[in-house]
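Take a look at the structure below.
As you look at this complex, bear in mind that one protein chain is not there, while each of the others sits in place.
Here is chain A:
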Amino acid sequence: MTDPPSPAALILADSRFPGGGHVHSGGLEQAVSQGLVSGLDDLAGFLAGRLRTAGRLAAVFAAAAAHAAARRVRPAHWVALDAELDARTPTPAQRAASRAQGRGTARAALVAWPSPVLADLLAVTPRPHHAVLVGAVHGSTGGNAGQAALTTAYLAVSGPASAAVRLLGLDPFAVNAVLARLGPALTELAAEAARTAADRPADLPAPSSPALDLLAEAHDRHHQQEVRLFAS
């Protein structure tokens, strides 16, 4: 990506963006409670894995949504993207978490960047997937598919990273350095996602992560029984 990132991309990637992201840990809380992540090394592994699976899936759909938004696609296209991402998100808990963040981001976006594209999308999918909504905002504010992919891929790891700081009391400088080391992977993944941005929704890649699926479901179950501080 040679273009400078759009200001909207920076705002959407900011942890202070008021879209409800701070209550989600992307499976990290469950991984911590099962003893799978207890220190920096585990966290680095968790984030690298998350980036290449859930992060890549989000990036692929954000890129496709940015591409679609820039072309003001017909509403049926938004329905198709929504259904295809649903099909690639096997657990109800993850679908709910994605839609909760999509709805939250939409609420903020309608105030910040109202547009006919956003109105179209929300008319057919009032609780959109997070990646699709973030991509659509990029595409409707002049951002490109690669930027949309980079933002969503980054969000897929930055949320769990800050959850780790809060849950495990890890050194924030060290955690930030773990994120920074993912830089080259993020760039590569965003560029790759941009290459499929114009594909038909059904043809988009479908990376999966059964471990994250299981963690999400376990987290949801434990909500009912014991202490959980994050919504996912």
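The criterion applied here is as follows: contacts are C-beta pairs under 8 Å (C-beta built on N, C-alpha and C of every residue); 3 or more make two chains touch, one makes a residue touch a chain; residues count from 1.
As a convention for this text, contacts and distances are computed from a predicted model.
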Undisplayed chain, where the name is taken from the UniProt record, one of "Cytochrome d ubiquinol oxidase subunit II", "Sugar ABC transporter ATP-binding protein", "Carbon-monoxide dehydrogenase small subunit" or "Urease accessory protein UreG": "Urease accessory protein UreG"
Touch with the omitted chain, as defined above, among A:Arg56, A:His77, A:Arg103 or A:His129: A:Arg103
Hidden-chain contact residue, picked from the options A:Ala13, A:Ala66, A:Ala163 or A:Leu215: A:Ala163
Contacting the left-out chain in the complete assembly, out of A:Val60, A:Ala149 or A:Ala231: A:Ala231
Interface with the unshown chain - residue positions in chain A: 16-25, 100, 103-104, 107-108, 163, 166-167, 223, 226-231
